[in-house]
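Before anything else, here's the structure in question.
One chain of protein is taken out of this complex; the other chains stay put.
Then we have chain A:
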């Protein structure tokens, strides 16, 4: 695939993903011409057209046109399936997706697309796996940032002696504990493992870690007292 465009019936661009290097001016020109061509098509016409030296596959879903440009040797019919799969992913993620969702959450639409396609080809053929990856990444966005801010230098370096602040396994543990829907038994066992780690001579005793735990999971506060 060379590029994918999403645009409304009025010709407004909602998403553009380019897999070939082109200047901004060229992209604008191509977009304008292609949008005009596709919008001029009548509803009963077939989903494929030849444009310049590319094959264009487009499909309309409600008020949005999904338009892909593929090369000569690519299979048009499976491209229709790819478009459909992307729509299904959006639908599952946003829950009955509509154009407004894509307008107001365009960056999420991109993230989903980037988890499904890479370099113009499908990287994952299982709907479940794509959605799982997005979900995990979203969680990471919410939680890990908070922790990353507390623990400086959490990027793992090759040399273990250079590790400052939080240890990666420690942070993983903390992550599990702070997830709101983690069953308390899991959190409790995680706390215990953390305690074990803390008591090992090699790890640094970091009081801020403990403080964080107390703040996040009040019901386990009592058990923490033991650690101190």
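Convention: a contact is a pair of C-beta atoms (placed from the backbone, for glycine too) under 8 Å apart; a residue touches a chain by one contact, two chains touch by 3 or more; residues count from 1.
What we mean here is this: contacts and distances are computed from a predicted model.
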Next item on the list: Mind telling me which option in "Cyclin-H", "Serine palmitoyltransferase 1", "Large ribosomal subunit protein mL49" or "AP-1 complex subunit gamma" is what UniProt lists for the chain we can't see?
Entry: "AP-1 complex subunit gamma"
Note to self: Could you pull out which residues of chain A are in touch with the chain that's been left out?
What the structure shows: 13-16, 18-19, 21-24, 28, 36-37, 40, 44-51, 53, 73, 75-78, 80-82, 85, 103-104, 106-107, 110-111, 114-115, 118-119, 121-129, 133, 136-137, 140-141, 144-145, 148-149, 154-156, 168
